[in-house]
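Here the structure is laid out as structure tokens; the discussion comes afterwards.
The complex is shown incomplete by one protein chain, all other protein chains being positioned as in the whole.
Chain IDs A, B and C follow the sequence of writing; residue 1 opens each chain.
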Amino acid sequence: MLKKKRKEQERKMKDSSFIPVLAETMTSSLNDLNIIQIFGFLLGVLGLIFFLGAAVGMLRFPDFYTRMHAAGKGDSMSTMLMLSGLGLVTMEDYSLGSWLVFVKIMGIVLFIYLTSPTSTHVLMKAAFEDNHMPLDEKDLKKAKGKKK
Amino acid sequence: MYPFVVFVLLLLNWIIFSGKFDAFHLGLGVISCLFVTWISQDFLFYDRSKGLKERMHEAWAFLCYIPWLTWEVVLANIHVLKLAMTNKGYMEMAPRVVTIKTILKTDFAKFVFANSITLTPGTITMLVRGDIIHVHVMSQFLEDDLLSGAIEKKVAEIFEPGVLQKA
Amino acid sequence: MKKISLIPVLVVGVLLLYAADDFPEWGNPTAPASASSLSSHFISNTGVDTEVPNMVTAVLADYRGFDTMFETVVVFIAGMAVLAILKGSSGPFSKNKKYTSSIEPDLIVTNTVRLLVPVIQIFSFYVLAHGHVSPGGGFQGGVVMGASFIMIALSWDLETALVRFPLDKCFLVAALGIILYGGIGLLSMFLGGEFLDYAELANILPVSREMARYHAMLGVEIGVGLTVTAIMFALYANLSTEGKLKGGL
Partner (left out) sequence: MIDWFAMLVGGSLFLFMVPLLYRIWVGPTAYDRILAVNVIGTKTAVLLVVIGALFDRVHMFVDFAIAYALLNFLASVVVSRYLNRTAAERNVEEKTKGARA
């Protein structure tokens, strides 16, 4: 019983102070940002925008092959941007250790640069050999007409 | 000579992974790099007839190729974003399959070429059979762009300068 | 049916999210898990006893050495059982499959795998060797190493992978891993301690008793890694082809 009460109190305190604290930290941290971190922040937001594009494309495009374009490109690009942004932002001191972590994150980026087109190609090949023919222009126009 | 190159590259890889520079961990790294070189060094550098100088030149050209490719990737994503987000772009979409014949001979050059096609705007490699490549393309404009062969020329410059002179 | 299955998923999801609120904070000293006498013993004594920074590895390979050893044996027995059932089987499992098709290896996948496999193998060794300082160890490193061989089998075919790692060698390596683990235990017994009491190894190694435990734990992890690698690959090779070792997935 007592424990529950304490917990509720804690939660109330958290709720009441969360947003002002967040705002405070935002304003105070914006002052002592260095240029590399701002750059990383921008990269991360850009990656989010591209990922939004990929997600919307996955939803909107008419057939598997066109969805593949959205997924294969938007996905790899946004991953690369977000990872490099996070790598730049989390680099606090510029010691050898933090540089190594940054290089490792860039290693993941390289890994995705290599594997993402490959898995895209593999999936597409599998679908093609499974006699799923891609839509051509006529079918597409029909599908568009239906939507209207 | 090639096993030694593989060993040095793997050791560099280990140092990036490990981040520890004391003798114990470096010794473990040397042992495991020797082991990996022993069991799977024939995966890297498939074509062993090329000399070291040629390889260095190739690696440098490839490093110069990466920024150009990255720029193409950015363009690809802006293109997809346009198609997905705006109605006009959606209407322009006209997917088709295009067949092209490459002048590239070696497997690795074909691999780099196919993956570059996949990464650049609106085109994905579907099948590679011999020197015939089937590509899925999003619109007429992109097809013209693909058939002009800019990427192929770039890849040929890196890996097979001889082929380009003949053609 | 599909829509009905959504209901329990949603209910369980909401319950889990609701329960997640009651979790203790990361590293909270008053949380029930870290308040018990056992964990406080480990927390205060691991650094003194073994000089291993990662407490989980110390608990796994030293304080609970028996447990981990027989876990490895269980993995080995699983591999043996699959081999015993599937070896030379040609009857009931494969009867309904009249056609075997061969898929030619894809150029793009094989070239990607060519570039990836050495890097993955180095990564697995890194995971294995840094089990003391960061999360990792024998089981994880072994799985990544086994995945690299499975990757070869997937991109060419099973025969290519079996040339690199033949099945009889597979079981030799798996047995070697267990022998290494048990051998370190027996060695420490012969040197005057108990079974798996690594501190006695300081008599033959030029290091202190704590560092002897550190090094012995690495040896034990290597044993686990060898067994897991070999059994992973053997399981894949046997299960994907129903014991025929031809074609593969």
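Going forward, contacts are C-beta pairs under 8 Å (C-beta built on N, C-alpha and C of every residue); 3 or more make two chains touch, one makes a residue touch a chain.
These numbers were taken from a predicted model, which means no experiment stands behind them.
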item: Visible chains that the absent chain touches, using the contact criterion stated earlier; value: A, C
item: Residue ranges of subunit A at the interface with the undisplayed chain; value: 22, 25-26, 29-30, 33, 37, 41, 44, 48, 51-52, 54-56, 58-59, 64, 67-68, 71, 75-76, 79, 82-83, 85-86, 89-90, 97, 100-101, 104-105, 107-108, 111-112, 115-116, 118-119, 122-123, 125-127, 129-132
item: Absent chain, residues of subunit C that touch it; value: 26, 97-99, 101, 103, 109, 116, 120, 123, 127, 134-136, 140, 144, 147, 150-151, 154-155, 249
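Basically, only the chains that are shown with their structure count from here on.
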item: Category of the chain touch graph - line, ring, star, complete, other; value: complete
item: Leader among chain pairs (count of C-beta contacts); value: A-B
item: For subunit C, residues contacting two or more additional chains; value: 106, 108, 112, 115
item: Subunit B, residues touching no fewer than two other chains; value: 17, 114-115, 125
item: Subunit B contact footprint on subunit C (complex, rising order); value: 106-108, 110-115, 117-119, 121-123, 125-126, 129-130, 133, 164
item: Subunit B - residues contacting subunit A, complex; value: 16-17, 19, 73-74, 76-77, 80-81, 83-85, 90-91, 93-97, 114-115, 118-119, 121-122, 124-127, 136, 138
item: Touching residues (chain side subunit C, partner subunit A) in the complex; value: 106, 108-109, 112, 115-116
